[in-house]
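Only one protein chain is missing; all other protein chains are in place.
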Amino acid sequence: MSGKKKMKNADLAPSRRQRKGVGQYILGFFLLLYTLFCALPILLVFIAAFTDEKAITQNGFSYFPEKWSLDGINSVLRYGKQLIVSYGVTIFITVVGTLVGLLIMSMFAYAISRPDFRLSKFFSIYLLIPMLFSGGQLSCYIIFTTYYNLKDSLLLLILPLCVTTMNVIILRTYIANSIPAELMEAAKIDGAGEYRTFFQITLPLLKPSMAAVGFMMATTYWNDWQNALLYIKSDSKKPLQLLLVNIQKSIEFLLNNANVPASARAAMGGTIPQYSATMATVIVVIGPIMVVYPFFQKYFIKGLTVGSVKG
Amino acid sequence: MKKKILSTLLVASMAAGLMTGCGNAASSGGATPKTDDGKVVINVTRATFNLATPDSAQVKKVEDAINAYIADKINVKINLTDIGSGEYTDKANTSLANKEINLLWTASWESTIGTNDLVPQNAVYDITDLLPGTPLYESMDAGQWEATKYNGKNYFIPVYKDNVEGYDIMFRQDLVDKYGWDLSSVKSLADIEPMLADAKSEGLKYPYLTQKTAMFYRYYINSFDFFTADATSNWVAVDRNTNKVVDTVLTDEYKEFCTLMAKWAEAGYISEDDVTKTTTDTTTQTQDWAVSWWTDIPVNAEANSRYNQDVTMVPATDRWAHSTSALGSCYCITANSTEEQAKACIDFMGLLYTDSKLADLYTFGIEGEDFNYDANGKVEQTDNGKYNHSMWESASATVVTPLYNEPDNKADLYKDFNGGANTSCAAGFRFDKTPVADKYAACQTVFEQYGFVLENGGVAVADVDSTIAAYQAALDEAGYQDVLAEFQKQYDAWK
Partner (left out) sequence: MKEFFRNTWKHRAHVVMALPAFLVLLFFAYIPMSGLVMAFKSFDYSKGIWGSPWNGIQNFKFLLASKDIFVNMTLNTLMYYVIFTAVGTFLNVVLAIAIDQFVFKRCAKVMQTIMIIPIFISYAAVQFIVYAFISTDTGILNNTFGMNTKFYITASLWPIILTIVKMWNSVGYGSVLYMSVLAGVDTELYEAAEIDGANKWKQIWHITLPALIPMITVMLLLSVGNIMRSDTGLFYQVTRDSGTLYDTTQVIDSYVLHAIFKNSNYGFVSATTLFQSVVGLLMMLFANGLVRKISPENSLF
């Protein structure tokens, strides 16, 4: 398999494309089932975000709520200005982090995949140890903020997450198994230096794997709030998930803690919606993803854009 | 291959060695940070409970206003850090460990920076000698200071508010009216059974609502002093009658309580939602419950607005002053502060506890933006105020101006409330769990599995005895006897 030159033909053999037999419909049925299994809870989240809190407490969650209400979504939209800033921060660190990470990790993966490179063993082990051993929250905090002097810096949201063992190994595995060595040798014979070989030959062929790794990195950046909780102080640098986690945790605190007097509740304006507010925070997070993700799918679903992978 | 592993370890250990060296250099303190005109700079850290996240622009405004106000009174400049309640324990803890704070707000119940955790780990500054004679010391009576001492030393500056503990049984007023319940006949927990039966016949889901709380730790404070101040370790307490540390699980009171709870659960008065911790947090605001519990405070009428309906209280226990009752909200000076900084903190706190204008500024924010004084001179917070704190986590009840819906004589109410309490025989006893910390933690997990279930009616009446026995056995397996012996030893030595 790895021996053949890979060329994606623009016109697939007609027989394959028209093979829409019974099997396909059965397959489609099962896929639909699974999609429903995923979608039903998500639908519940959307409905619950707009359901009246009292209705939820009395009758439980329902797909057909008795009473609709904007309380839940409002308790999140109160932070309107901050929400927009946080969106910006999250988008920024996701895009920058993913791009930077992809670049340096694919270079590293390429380097360690070179068969006659003696140091590659050392680099491999060097790569694996951080996956298992970690110094802990406190030591990271002290070292990053005091010794590196990176207080309240966006770099701390980007850099610690941009190189992960798993992603490098995935890239390396892909290079080793799916990119034929002959291509690179041919390039070398043609007189290309190492850098040219990497950027002009390997990188384009690496696209599917980079798309997968990029997607996983983007998900990690999008979801991360623990780094921000520790390192970020200024409002202008708070990412989205942190803000939402704060909203949800503070509601829980206000409701459960006996020490907080009733006057504190007044600040939240009447009934504190707990369930609907939590669901509203989820909608805020997944909205953009549902919009953006389809653009990346062409790298995973073969045949969506013909001839996209290699030429 | 071996060489590669070796070289990696070499790199790591070099890094470690580097850090040890750097670590020692940095932690050797240094000079007191001062501003250009010689004011001592202190970092003040506090939590925001009323908002999900504090507005840092507004916090800066308040900080500047405070600094402008105190400039001519004391030689101090503060840096104010406000952290949301959801992040407070993590952020404040790491900041504290990194020596970034001088004056920290905390409480005995705060999870990672609780008073019981800070003292044994040397996180707080000993201010016993710095206090006498200062305005701060004079602002509260000596009893308050005594109540917050640890091993004879002062570490914490309490916020004067309701500093004693007592619990009430809470009834929904509309049901009381409807069924004509005679609340004066309620002298003990068992007396409310007929009322629960009424509630059940009404079809309510939660005739008796425990609010997902294990109540033995609360209802029985007349018999025991639960000096650990934590429901998950209610398996050890001081018996008031014998003045000894006892195993509460084996007492008659525990059995009586658990049996009562089991009986109520079987009769359908306690929902299984409370046992499984799935009761909604907003249930108390609905009409689904009839009877629950409430922590006694000077103005119990606050409950009406908290629960969106009228409720009425019947005392279930007396009021007691325990070791940690006065530490429900307090400040501490951190161990990494220099002596000058510690003195500066005390000066600042002294001013905060005596100057009403500063206290209002610190609590309510900027006048005109975050709050206004109404016609009676009381405080009315604006709807979109960006800086929002309450008295209980800011400054003493005696100095902060009451809110518009609070009684004028709020400070006096607190004095009466606190004054009418019994002082526990074990008040002032500080237990140190470090010798048995691992077993203590394991026993707390055993509590969740058995104790919590027993106290919320999760066990059938017939099984109560056997479950208590199993509970005790599991505790013993986790090292309970050592914990008990250790606390007995410490208590006897302290007595």
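Think of it as A and B in the order they're written, each chain with its own count starting at 1.
Rule of thumb we're sticking to: a contact is a pair of C-beta atoms (placed from the backbone, for glycine too) under 8 Å apart; a residue touches a chain by one contact, two chains touch by 3 or more.
Remember, predicted model here, so these are calculated numbers, not experimental data.
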{"item": "Option from A:134, A:200 or A:257 whose C-beta touches the chain left out", "value": "A:134"}
{"item": "Those residues of chain B which, in the complete complex, touch the missing chain", "value": "11-12, 15-16, 18-20, 23-24, 27, 93, 96-97, 99, 111-114, 117-118, 121-123, 205, 230, 232-233, 272-273, 275-278, 334-336, 433-434, 437-442, 444-453, 458, 474, 477-479"}
{"item": "Chain A, residues in touch with the chain not shown (by the definition above)", "value": "1, 4, 6-9, 12-13, 15-17, 19-20, 23-24, 27-28, 30-32, 34-35, 37-39, 41-42, 44-45, 48, 59-62, 104-105, 107-108, 110-112, 114, 116-119, 121, 123-136, 138-140, 142-144, 148, 159-160, 162-163, 165-166, 168-170, 173-174, 176-178, 193-195, 198, 208-209, 211-212, 215-216, 219, 222-223, 241, 244-245, 248, 275, 278-279, 281-282, 285-286, 289-290, 293-294, 297, 299-304, 309"}
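FYI, only the chains that are shown with their structure count from here on.
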{"item": "Centre-to-centre distance between chain B and chain A (centres being mean Cα positions), rounded to whole Å", "value": "38"}
{"item": "For the chain B and chain A complex, residues of the former touching the latter", "value": "1, 4-5, 7-8, 11-12, 19, 22, 26, 49-53, 55-57, 81, 84-87, 90-91, 94, 97-98, 107, 109, 280-283, 285-286, 288, 295, 297, 302-303, 305-306, 308, 328-329, 381, 388, 390, 392, 403, 405-406"}
{"item": "Of all residues in chain A, those that touch chain B in their complex", "value": "53-54, 56-58, 79, 82, 121-122, 125-126, 129, 137-138, 141-143, 145-147, 229-230, 233-235, 238, 243, 245-268, 271-275"}
